[in-house]
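A protein chain is absent from this complex, but the other protein chains hold their places.
Naming follows writing order (A, B and C), and every chain is counted from residue 1.
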Amino acid sequence: MKLHEYQAKQVFADAGIPTPDSQLASDVDGVLTAADEIGYPVAIKAQVQVGGRGKAGGIKLAADADEAREAADEILGMDLKGYHVEQVLVEQAVDFTDELYVGITLDRGAGKPVAMVSTKGGVDIEAVAEETPEAIAQEHIDPSFGMHPYQARKAVYDAGVDKALARDVSSVLSTLYDLWERKDGSDAEINPLMVTGDGEVIAADAVMNIDEDALFRQPELAEMEEDAAGGDELEAKASEYGFDYVRLEGNVGIIGNGAGLVMTTLDLVDHYGGSPANFLDVGGGAKAARIANALDMVFADENVDSVVFNIFGGITRGDEVAKGINEALGQFDEIPKPVVVRLAGTNWEEGMEILNEDLVTVEATLEDAVKRAVEYASEVNQ
Amino acid sequence: MKLHEYQAKQVFADAGIPTPDSQLASDVDGVLTAADEIGYPVAIKAQVQVGGRGKAGGIKLAADADEAREAADEILGMDLKGYHVEQVLVEQAVDFTDELYVGITLDRGAGKPVAMVSTKGGVDIEAVAEETPEAIAQEHIDPSFGMHPYQARKAVYDAGVDKALARDVSSVLSTLYDLWERKDGSDAEINPLMVTGDGEVIAADAVMNIDEDALFRQPELAEMEEDAAGGDELEAKASEYGFDYVRLEGNVGIIGNGAGLVMTTLDLVDHYGGSPANFLDVGGGAKAARIANALDMVFADENVDSVVFNIFGGITRGDEVAKGINEALGQFDEIPKPVVVRLAGTNWEEGMEILNEDLVTVEATLEDAVKRAVEYASEVNQ
Amino acid sequence: MSVLVDDDTRVVVQGITGGEGKFHTEQMLAYGTNVVAGAVPGKGGQEVNGVPVYDTVAEAVEAEDATASVVFVPPAFAGDAMFEALDTDLDLVVAITEGVPTQDMARVNKRLSETDTYLLGPNCPGLITPGEAKLGILPGNIFTSGEVGLVSRSGTLTYQVVDNLTQRGIGQTTAIGIGGDPIIGTTFIDALELFENDPDTKAIAMCGEIGGEDEEEAAAYIDEHVDTPVAGFIAGRTAPPGKRMGHAGAIVSGSGTGTAESKIDALNDAGVPVGDTPEEVADHIESFL
Partner (left out) sequence: MSVLVDDDTRVVVQGITGGEGKFHTEQMLAYGTNVVAGAVPGKGGQEVNGVPVYDTVAEAVEAEDATASVVFVPPAFAGDAMFEALDTDLDLVVAITEGVPTQDMARVNKRLSETDTYLLGPNCPGLITPGEAKLGILPGNIFTSGEVGLVSRSGTLTYQVVDNLTQRGIGQTTAIGIGGDPIIGTTFIDALELFENDPDTKAIAMCGEIGGEDEEEAAAYIDEHVDTPVAGFIAGRTAPPGKRMGHAGAIVSGSGTGTAESKIDALNDAGVPVGDTPEEVADHIESFL
C-alpha cells in the first residue's frame, strides 16, 4: 500500500524529519487560502499515485494568487496517467542549493533492509542506480539489531555528502529507518532531500510504501488506506472482494487459483496469440460464492471478450468451483461472454458432474483451454 | 542503583502490570489517611533498601485504624539493619491462593539476559535456586531479538504454572522484559506475583535494579536516584565524590587505584592479621584534589585507626598523588591517624621527592606497606 | 531415496487445533505421514485425530522425537511460531502460512542463518516425497514416486507441472514448494544442492517466476555445481513492470534483473532449457531420462 505524498509527509514530520509547510486542498478556493497562509511562492502538487507527476503536468509553481488559481484550475480534475486528480498539496516552495536522495528498502537477495544515500537526488534515482550505481552508497542493516548510528554516518560519508551536512543527513536517515521498521514499511524514500542556502535539509518529497501483510498491526496507516487506494474502479472492487487482481490491456479475461498458475495462464494466452485482460487470483480454498464474484468481476470489464477459468485444485475443490460457475452464469438469459473452463486436481470429477456444460466450454488441459479462449476472443474482434 | 519498592511498583504499574492500590506515607497521620482511602486491611511496609524486611519487623498488616496507628508508630523511625525508616508504603492487603515468582536478570556466564518463572514464589528465591533449581524455569534471551512471545509462554509452561493463568503470567513476564530492556535494568523481579481467588495475578512486591552506567539515558530513573540512595552517610558522601566506596567492619582504612588492586590490598590486610575498614578506589588518573578528598573520607570514619595508601600508577601519576597527600595532611597540626604510603608506577620517583615524609610512613612494596598499617592499627587497639 | 523428508520423518504440527491445521493433519495422516505431535499454547494434553498436543514445540520434540514441523498459524503469530521451531533442533520447518509480514521474515531469516535447519516458506504448499511423506497442503494424489526432483516458488503451478509429468508416467523423488514471498528460507540453490546430492534424482524441474534474482543466482549455481540435468519454467513473462501479481515476490522492479527475460537468459546461459509451456517442461524432462 502506497501512501499519498501528503500522508507520507505527515508521518515523516511527526517523526521529526523537516518538511516544508503544506496544506491539502480539493478546490481552487482551498488552494488560494492555503497559499496565503503558507506565503508565496508555493508548489501545487497533484496527489495521485503515479510516478513522473512533474513531467506530466501534475506539479506547478505559483508566485502569486493569479498563478496559483491558474495552476489549481489546471491540476484539479485533470486526468493524470489514468488517475483523476481530486486533491492537491499546496506547499512552501523551497530554495535549494543541492538535492540529495535517502531511502530504505528491502534487498530481497540479501534478505535484509538496505539504507541508501546519494548526492544525485532530485532526478530519476532508478536511472542513477542503473547508470552510476557507485553514486548511491548502500549500507545493509541486520534487522535483529536495527540500524546502528555508525551505519547512518557511514552511508552519508561514503556517498560524499558535504561534511557540514553529515550530522543532519544521518539523523534523517536514522529516523527514516526507524519509521520503516516501526511502520512496517516496504520502502521509505525522500527524493529530493533538499539542501537550502542556510545549510538546512528538508524533505521536498516523501514516499512510503507499507507492507500490506502488516496492516493489521498498523491501525493508523490502515485508516489511510482508503484514501491511498485510488484510480481503477475494478481494482477497488477486487480489493473489496479480497482478490489479487490486476487490470491489463487485452481482451481475454483470466481467472485461476494461485499466483504462479494464473501468471502462467496469462503467459499462455500471450503464447497462443491472445492478449490477457487481467490477472485474477481467487486464492486457495475458494468456495462457490467467491468463484461467482470472480466471474462477475471479469464480466464487468468491458474489454473482456472471452474468459478462461483455470483451476488446479489443491485446497480448492472442483465441486465448489463448478457450483460457483453455475451460479454466476445461471443468472443470465444469454451468457454475455464465452467462458472456457479447465478443472484439475482435488474433486475435479465431482466438479465436472456438477458443471452445467450448456453454459461453458470445457477443456481437459491448460493448453487447450487457453487456445480455445484466445480463439473465441479473436472471433469477437473479427 | 536499586529502586525503592514504591518506585519500582510505579514503574511496573505504568507499564500495565497489575499492582495493589498503595500510597506512600511518612508520618502516622499520612498512614491513616492512606489506609482509609485504600480500605482495610492494609499492609504497612518500610521503604528501605534491605532484604528480609518482613522478618526484621519492617512489614505489618493492619485490620483497622488502631492497628494501623500502632504499626506506623513502630515502623516509622525504626532502625532496620542499619537503615533509618523514613517512609512506608500503605498498601491494599491482597487475598491470595498462590505465590509465583517472575524475574529477568543478566546471566553473566551466558552474556545474555535470562527470564525466570517459578511457582515457588513468596519465599527466599535464592534458597529455592540453590536447593531445587529445577523449580525455576529459565529461558535465555538473545538481546538482539528481545524476548519472543513464545519464550514467555515456554518459561511459564515449563514452570508448571496453572494453564488458566498462563496467558496472564506470560504477559506480565513479557512486560517485565520490555521494562528491563527499555529502562536498562540489571534485575527486574516480582516476588511474589500473587494469584487471587478470582484467578487474577497481582505484583505484591517489586524489585528493579538499574545499571548505573546507563543512568545517563534514563533521566526519569536518574531523578529517582536521590530518593533511592540511602543509609550510610559515608557511602552517600563517596557517591557525591564519585568514588567506588564500600564501608566494612574493620579498622585499617584503605585507599588505592583500580578495583582489583584495592581488593588485593584488602586481602593482604586480612592476610597479615588486620581488618579492612573500607574499600576505596580513587579510579584512574586521579589528580591531587581527588586524592585529598579520599583521605578526608577515610579519616571521617571513626572506626579507622590507620590508613594504607597504595597507588600503582598507570594513568595515575605519582606526583599528583604525593601533592594530594601533602595537601590533605598539611591541614592538621597533628596527623589524626597514621598513614602508610606506597607509590609505584608512573612518576613514582617524582612523587617520592614531593611527598612530605614527616607526615607519612613510606614503604617500597605493597606487602611491607600493608604490614606496617596493620601494625599501627593493632598498636592503637592495645 | 529422496530429500528432506521420507517415512522416517516425525512431524509436529504447529497450530494443529485450528481449522486448517486440523484438516491438513488429517490429510497428511491419510497420506501416511508420520504426524507424531501437535503444538498449541494452552492446548497441551488434548488430542487431534489421535495425535497428542503439547503446549510448546520443545515439549513436543522432546516427548515425541519430532524431526520436522509444519506451521499452520495465523500470519500475526507465524513469525513467532517459526522462531519457536528454530530454537529446537528440528531438521526442517515448513511454514504454510500466507501473509506473514516481511519484517517478521527478515528477522526469522537472520535467526535461520544461525541454525542448521531448513525452513520452507512461508506461503508455500510444503513438500512431498511420493509414497512416503507429505508435509503441507499439496494434493497427494497427483504425485507419483520416480526420478525427478521438483522445486517451485508457486503452489498450483507445481501441481500443473507435476500433472504434466505424472500423465506421462514420470514420477518424482521429492517435490518442494519454496514459496513466493520476498524473503523465504530454503532457496532454489539449497534445493538444487539437495537434489544434486541425491543419487536417485536423475533430472530436476525448476519453476520460477518474475521478481527477485533467485533464479539468476540459481542459474549461476547450476552452471558451477549441478551435473544433474535441469529444465526450467518462468511464470510472468507477460506481467507489466511495477505491478504486483499475487505473490509478494512477483514484482518486476523495472530495472535489468528480475524480469522473465533476464531469468530465462540466465538459465539458458547455464545450459538449462526453459519451456514456454508446462507441457514443454515435461518434454525436456522426458528427454533427460
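General remarks:
The criterion applied here is as follows: contacts are C-beta pairs under 8 Å (C-beta built on N, C-alpha and C of every residue); 3 or more make two chains touch, one makes a residue touch a chain.
Predicted model only: the values in this text are computed from it and were never measured.
Across the whole complex, the hidden chain's contacts among the shown chains comprise A, B. From the options B:28, B:135 or B:248, the residue with contact to the unseen chain in the full assembly is B:248.
When you scan B:181, B:225, B:327 or B:350 for touch with the missing chain, the hit is B:181. Residue B:264 is the one among B:138, B:175, B:264 or B:303 that touches the chain missing from this view.
Although one chain is not shown, part of subunit A still touches it, namely residues 145, 148-150, 153-154, 157-158, 163, 166-167.
Listed here are the subunit B residues that touch the chain not shown: 106, 108-109, 111-113, 126, 129-130, 142-144, 181, 184, 186, 211, 213-214, 216-217, 244, 246, 248, 256-264, 266-271, 276, 279, 281, 284, 312-315, 344-346, 365-367.
The rule is short, and it goes like this: only the chains that are shown with their structure count from here on.
Taking the mean of C-alpha positions as each chain's centre, the chain lying farthest from the centre of subunit C is B. Here the CA centre of subunit A is 28 Å from the CA centre of subunit C. Residues of subunit B in contact with two or more other chains: 145.
Shared interface positions of subunit C, defined as residues touching 2 or more other chains, are 107, 111.
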